[in-house]
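Shown here: the complex without one of its protein chains, the others still in place.
Presenting chain A:
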Amino acid sequence: MASKVTEGALTLLKTLPRVALNNIKDLPTTLYKKKTDRAAGRKKKGRGDKGQGARGTWDPIGYEGGQAPLILTTPVEKHYGKYAVRRQYPPISLLEVQRLIDLQRVDIKRPIDITSICNTNLYHLDVSKNHFGFNLTEEGCDVFNAKVNLEVQWVTELVIAAVERNGGTITTRYYDPQCVAALNNPKAFFEKGLPIPKCKLPPQDALEFYSNPNNRGYLADPEKVLEAREKLAQKYGYKLPDLSSDPVKSLLLMRKDPLQIFYGLEPGWIVNMADKCILKPKDEDYLRYYANVY
């Protein structure tokens, strides 16, 4: 038998009101949905008496009583037409490249390409978003002050002039998505143990851009590129530095083979990161595949 105090407390508890389904109620801040009478069992269902309103036979949206409607008279501008299959070139400006050089994030003693920009971990290319490389934009063309060998995927005339005025060289180069993935993160690619891919030729709609000497395309005739350099120097009124007597001539004229994606490494080779060596298969069919364009 419990003491008198506990028994009293228990009886008090039994009589006190408690929270139950019959006495709870919503918070004062609760938002109630407005009650709408669906008019069940009524004749006209709240839609008035007869006519289009009651029967739901309004004109279609955009119908202008017989005259040619706006949707047909205005011409269509498909700014985002075929967006999913377009090639995307994320921008990087000349000012940003200059900042990378100033802060020693890229080495100008080597040619600058996708790999050297992406290895800074400040810029990335995503193949799943149809990224095909970098578009070098014009911002900072007046302050650009570096003598470099640049390789980008899209340029304008002014950008070419800004780079060549300082004695540098620039090329535009196409890479297919598989190569872009390898160039974006070479370390991860080598660790997979796959053979280095050979680069495909540009698709038909991009072939003209990459074989045009005015764009410094990698498929253009080198002699015509030299001509175009001089023409551009005359147009913008700067003196073109002499390439033949340049101390870093070998650096500035370094170019990749159209099938090659890394300097010094050939397609078909396999990089062994564990043993720090390169494996070169000797099979004839294998070599023929990696040496030819199909």
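We take it that a residue touches a chain if its C-beta (ideal position, glycine included) is under 8 Å from a C-beta of that chain, and two chains touch if they have at least 3 such contacts; residues count from 1.
One rule holds in what follows: contacts and distances are computed from a predicted model.
A.B. asks: Consult the UniProt record of the chain that does not appear here and report its protein name from "Coatomer subunit zeta", "Large ribosomal subunit protein mL49", "Trafficking protein particle complex subunit 6B" or "Molybdopterin synthase sulfur carrier subunit".
C.D. replies: Result for the unshown chain: "Large ribosomal subunit protein mL49".
A.B. asks: Which listed residue (A:Y89, A:F144, A:Y175 or A:Y218) would be found touching the missing chain in the intact complex?
C.D. replies: Of the listed residues, the one touching the omitted chain is A:F144.
A.B. asks: Which of A:N119, A:N135, A:T156 or A:Q178 touches the chain that is not shown?
C.D. replies: Missing-chain contact among the listed residues: A:N119.
A.B. asks: In the complete assembly, which of A:T29, A:Q104, A:S128 or A:S245 touches the absent chain?
C.D. replies: Candidates A:T29, A:Q104, A:S128 or A:S245; residue touching the omitted chain: A:Q104.
A.B. asks: Can you list, in ascending order, the chain A residues touching the missing chain?
C.D. replies: 95, 98-99, 101-105, 107, 110, 115, 119-122, 140, 143-146, 186-187, 190, 262-265, 270-271, 273, 276-283, 286
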